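All protein chains but one are shown at their positions in the complex.
Naming follows writing order (A and B), and every chain is counted from residue 1.
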Amino acid sequence: MNPGKFSRLITFLILIFFYIPIAVVVLFSFNASKSPVWVGFSLLWYKELFTNSYSIWKAFWNSIIVAISASFVATALGAFGAIGLYWGKFKGKDYIWIISYLPLIIPDIIIGVSLLIFFVFIKLRLSLFTIFIAHVTFSLPYALMIVFSRLQDFEYSIIEAAYDLGATEEIALFKVIIPISFPGILAAFFMSLTLSIDDFVITFFVAGPGSTTLPLKIYSMIRFGISPTINAISTLMLAGTIVISVFMRKYLKYIF
Amino acid sequence: MLGSNVEIKNISKFFGDFQALDNVSLQVKKGEFFSLLGPSGCGKTTLLRIIAGLEQPDSGDVLFDNKSVINIPANKREVNTIFQNYALFPHLTVFENVAFSLRLKKISETEIKERVEKLLYLVRLEEHKNKKPSQLSGGQRQRVAIARALANEPKVLLLDEPVSALDAKLRQELLVELDNLHDQVGITFIYVTHDQAEAISVSDHVAVMNNGKIIQTGTPYEIYESPANNFVATFIGETNLMKAEVRETNEEFVRVFAKGIGEFECYKDKEVKKGDKILLTLRPEKIKISSKPLEGLNSFHGIVEEEIYMGYQTKYFVKLDEGYILKIYKQHVNYLLDEKIIHWKDEVFVSWNPNDSFIIEVEEN
Partner (left out) sequence: MKYVSGYTLWLVIFFVIPLIIILSFSFLEKTPYGGVNFSFSLEGYKSLLTIGYLKVFWRTVWISIISTLITVLLALPAAYYIAKSKFKNLLLILVVIPFWTNSLIRIYAWIFVLGNNGIINQFLRFIGLIDSHIQFLYNPWAVILVLVYTYLPYAIIPLYASIERLDNSIFEAALDLGCSKRKAFFKVLIPNIKTGLITSIIFVLIPAMGSYAIPDLVGGVNSKMIGNEIARQLTTAKNWPAASAISSVLTLITLLGVILFVRNSKKEVLN
């Protein structure tokens, strides 16, 4: 059945709706004036961003540090978790699935608030480290599910075949299980990176003084009102997103 | 390579409340092609997995060459398996799949290369050695699985429905190949299948299983020609089952009366006496169909109810005067030169040698 005119119209309206605001933001990042009236082309705001915005770059590097370290830990723990759930026969699997699904259906703000109260309660000073813990926590279930979904493409007999051919548990793990789940592990890593770089709400609660990440910085800049520097950051981040999206396309099927 | 003889002693296995295997015992001789045949859920795959060491029985023992292997884990047993879905490693090339077990041993690279290439030659995959499993056809994948399982030089090769995923024509070809391969390597093959034609055509011995028990063990000829009971008779090939009552007996034959057919003679396969209720089997290809009655045979009159032309043979369903519908397969030796070609609605006589109908079950009076 071919889709009708109606669904085509809706789709194109949605795409226009998606891209008009973004396009306007990108266009005005090249505006020569501070106010949003087009005066002429200029790279003024990029120059400003690259030469005169120490705090933005500090926030950027904070985001990168947290994203990479949290994604490594989340991917490693999540991948081993998925392998264990796929491979092992043990009681309590259902409970592990429940605590894996819960973070996905509980609003982000609750995770942020509960972690903040938890950190204060155990007297852990808020810093990049607490942000790192929070980011690992919310990325973990995604990492687990992505790797698990990859493993489900294979029948369990592949592990039995490895044993049958003389492999020990370690050999089956390193020569068979990890290599076959590798695309899933990679997808999980990139998913965690994106989630971490994107997160605002949870980070907002668990960040301490001096541990501002890029979304927190953008948030405080937006509160001061519109500024072409934000347009310039947005344009650069958008460019990064497009590159990552195109790259991630191959792995999308493990994410949904 | 040399095979082992395999002995299964009193194996039982439960999955929760379900008894998959019920005190199963059997013996497989060294170098034999042995089939485990039965419908799905009969326990044949569980038995195979217990021999492989992938499953532990609740009780009983598995012996290779009279030594118990029950405490040897799967990765140390001298047995390899060809899995139903082949379970090839998708990230490795054909060569590396076959080399997998060799690389786990301390074997030099040149010897690995030599042995893998020999195996790939054996299964005719030399040209595909650098391909990944996803680039191969179903039949090629199966051959990789065979080469991989043989690489370790096992004494016993277990095959779990290895051709069931392939289409009918390829299935026949690969079956012949497996048979040839068995002759070449000379090790013990234990073959699990639900397809009676496969089991009969390649095996030295067949064990027919149902509901976790072995019903009958024997050569394909014995299983087909003298099935032990109703289940084996109907599971292996097709047959006419008849309920009858014993009227008279002598040394070799029994005179019986079957409702829907009448009185006739059959072979005295089991000890019976007058008045016993029995179950008889008669294979459809053993029955002759003709327009005149035949001398010296059991012969009855009937009408052709249905006629199915199959090319190499015709299947007839003949309704006897007393009501029983008999299945008859007529082989076309010289179809067009037959005295009269029999068609639908024709009046016919069906005849068979008393030797060909025999008793499979007896209910004593």
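The rule we apply is simple: contacts are C-beta pairs under 8 Å (C-beta built on N, C-alpha and C of every residue); 3 or more make two chains touch, one makes a residue touch a chain.
Keep in mind that what you see is a predicted model, and the values were worked out from it rather than measured.
The chain we do not see here touches A in the full complex.
Across A:S53, A:S71, A:T194 or A:S211, the single residue that touches the chain missing here is A:T194. Contact between chain A and the unshown chain involves residues 1-4, 6-8, 10-11, 14-15, 17-22, 24-25, 28, 35-37, 76-78, 80-81, 83-85, 87-88, 90, 96, 99-100, 102-103, 105-111, 113-118, 120-121, 133-134, 136-137, 140-141, 144, 194, 197-198, 200-201, 204-205, 215, 218-219, 222-223, 225-226, 230-231, 233-234, 237-238, 241-242, 244-246, 248-249, 252, 256.
Please note the rule applied: only the chains that are shown with their structure count from here on.
Each chain gets a centre from the mean of its Cα atoms; for chain A and chain B, those two points are 56 Å apart. On the side of chain A, the complex with chain B involves touching residues 154-155, 157-158, 160-168, 171, 175-176, 179-180, 182. Listed in rising order, the residues of chain B touching chain A in the complex are 52, 54, 73-76, 79-81, 83-85, 87-91, 100-101, 104-105, 148-149, 151-152.
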